[in-house]
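What follows is part of the complex, with its chains left where they were.
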């Protein structure tokens, strides 16, 4: 996660509206897909030239323009010009290190969202940035990676079974946002699996590596939490706000998304508390294990103390030590020492120190 | 508690209003009970076909429809259609992993509540979800488990002693909610018993298992707390809010419920502080016990040091060591060593190290 | 403190307004005292029959009815009926496990307050519940215990020196509440004494019992804190609120009480911080003491190491060890060992390890 700030300083001192990509390049190619539909009609095509999308603007149908890859700054600039987007909006679209936010420009709403995914290679949670422009009869979505994350929405659009085509661009936006929130549930599952694994390890055998895993998990949870809180604010505005482009009937759906977001936040907070508890258990069980070993070793030492003392006694060179001349003295002493050690072992067992 | 997120991801990408049960199935069967009453009249019956309940809607009497089991999605759908419930409401009813919430649809109020119970098998606190639809002259309640938790309300309705039958559907809803809050008191008792047991164990003999129990308790308390806070908000709205379906006279009763909720929250917070204190005591007493044992063993070792040293001296092979030839040297040395060890024991006793 | 929840569950499922006493019974008898006064006139009597108090209601004089003991539910019910108190108010009066609260019923104000006292036997702070009904020309106070806590107010009423008799029922209520807050100062003194004792013990000789005392103190402080915060809110309403029964001139007195409450809260918070610091000192000094002992013992052991080693050397059986035959070898070795141990002792002293 750390590291991206470096890229940020490239922009120091540049005038506002200068398009500079910030963040890791997650995808090189650019792919533009258009879906134009109304209740009875639907057309999907992948466009090669950016100019193909401009005539659709004036059509009464609803147009969804999905742009995969935000690294071709020229194309972004031309879309911005055609749809009269504010220069700062364009700057925000290509800056992939934003917090979730919503800005209302009356003619259109600009939303930045973060979609989490688990990067198996880096073994951590990462975020893809999705920017949405919601107009009266169009939605433009910008994605960073080439993954077809909106596949399910496309399928729903193509089917006539659902009401989605009968409703406006705001409902389409809702569907996209709902899908994004759903991705948080998938990440929470991943976290939950990792927490469970950790709990088992904690009980079985805590090593210093376990501590490392706890902290990785904690970092992921903190990262996720930092992303969800601004998201919550965005959706709060969509649900409550006086946005003229969001119809009254759609607001109820956003309320539903809002509930989901709160649920995600609650779950994350619960995980945070669990991690704290795990740290407690880890430290306690590590020191417990250590103490048990030290105690074991000390007890072994204590058992040998009287034995060595006895050998010391009969190693003394006094002339008058009658025992030394007894024939059975040596085996008797050996047996005596044997019983002493047995007695001590029993005593320590009884005290539960062994 | 952990684990239910898995079920949640089943819904990823589904359109809103799709009924998918989320959460553990706590009960397979469905049972619909109707109680129809006014001040003078009361009829209770268990219906077999869902159609039987629809005619009651238009009657001036108050109707309480209690549905046990939320897993038959068809029935939920038909009720939703007949009472013109919003698709999202139906979705929420069958999703048993919700936070408590209240939504006002003017014609009806939709409330989700959580009722806690202690699962003896899993040895933890769990939540059953209760959904309420409050209309002008009807209340529909949806329960997850087959337990007849509203038994006491039914009994009160049947008796003519109480004013409940003279009052409206909002008072019936109040009675149900009041009963749900009362269940939190029962769970608090359970927690209190467990805290008391724990306190005794902490004083007597803290083991690593004690730590485990503390954390289980902490998890239950956190879980309960997370459920009560949204509940508080729901009841706050009922008490203060401008809900047209709640009569002025009933609000005072909701204020009473609100006070109880605050009391529950206070008690939970107090338990949380106690648990934190217990962790302190646990860690301190474990390390105390450990230290005492190590000190005991070290003292034993220290007592043998001079004794072994003395045997070492008389084990030396110098030709000119006059003591070696004295007749009483050996017993004198033994007695001398005896007094040395007694002296050291007394010294350590006096210092309170033993 | 723990334990009273048990009693609370007696009420589960009972209709609102059912009078059930909750909490420990602190006093069996009931005693009703009436003080009727105006500027020129004052009459105090203990009534035997509850009916005696009803005629006073219509008189222009101010009537203060003090009821000691809230366990006779019949009497409470009859007072409630006569003064047209809401059933929930009566329920709250007999439920001695309430938070402080204020409810405005326009005709009368209902206030629940907690007065702290130190229970010498149980060695902890406890709370008595005082309920006040403030009407236009009457105040009814309900106490749990038989203690005559309002003795000072009665004395002030009887004297003509003070303005109290010239002022209304709201001023009487203020006087009672002021006295209740004053009781918090007495409890704070008690806490302060205990903290001072503890500080001395911490410096002198911390034992595991000290930890227990710290936690008892912490529990008392937390308990007191939980009681004062809702009290603060109650007095805030009295000072700021739009209560028609509180005259403008009296509000300034409530502002004074409010200042006292804030002062109490500040002091409690300061105590909380002190307790936290004490825990730090306790743990540090316990481990310090332990470490010093272990170090002492280890140093003793270290001093014997070279000595025992030397006896070992001269205990070897080599044929050619010239020293063994020297006449002064034995005493020389003894003296040598003596100087070694003295040297080591000096070294450890110099290093301040002893």
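All chains are identified by letter, namely A, B and C, in their written order; residue positions are counted from 1 within each chain.
Here, a residue touches a chain if its C-beta (ideal position, glycine included) is under 8 Å from a C-beta of that chain, and two chains touch if they have at least 3 such contacts.
Since the model is a prediction, treat every value here as computed from it, not as a measurement.
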Legend entry - Subunit count for the whole complex, all chains sharing one sequence, 3 displayed: 5
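To be clear about the criterion, only the chains that are shown with their structure count from here on.
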Legend entry - Chain centre separation (chain A, chain C; CA means) in Å: 44
Legend entry - Inter-centroid spacing, chain B versus chain A (mean Cα positions, whole Å): 27
Inset, instruction - Pull out every residue in chain C that's touching 2 or more other chains. - result: 315
Inset, instruction - Give every residue of chain A touching chain B within the complex, in rising order. - result: 152-153, 156, 162-164, 175, 178-179, 182-183, 185-186, 188-189, 192, 195-196, 252-253, 255-256, 259, 262-263, 266-267, 269-270, 273-274, 277, 280-281, 284-285, 287-288, 291, 294-295, 298-299, 301-302, 305-306, 308-309, 312-313, 315-321, 353
Inset, instruction - Would you mind writing out the residues of chain C in touch with chain B in their complex? - result: 2-3, 5-6, 8-9, 11-13, 15-16, 86, 88, 91-92, 97-99, 101, 103, 208, 211, 215, 218-219, 222-223, 226, 279, 283, 286-287, 290, 293-294, 297-298, 300-301, 304, 307-308, 311-312, 314-317, 321, 323-330, 333-334
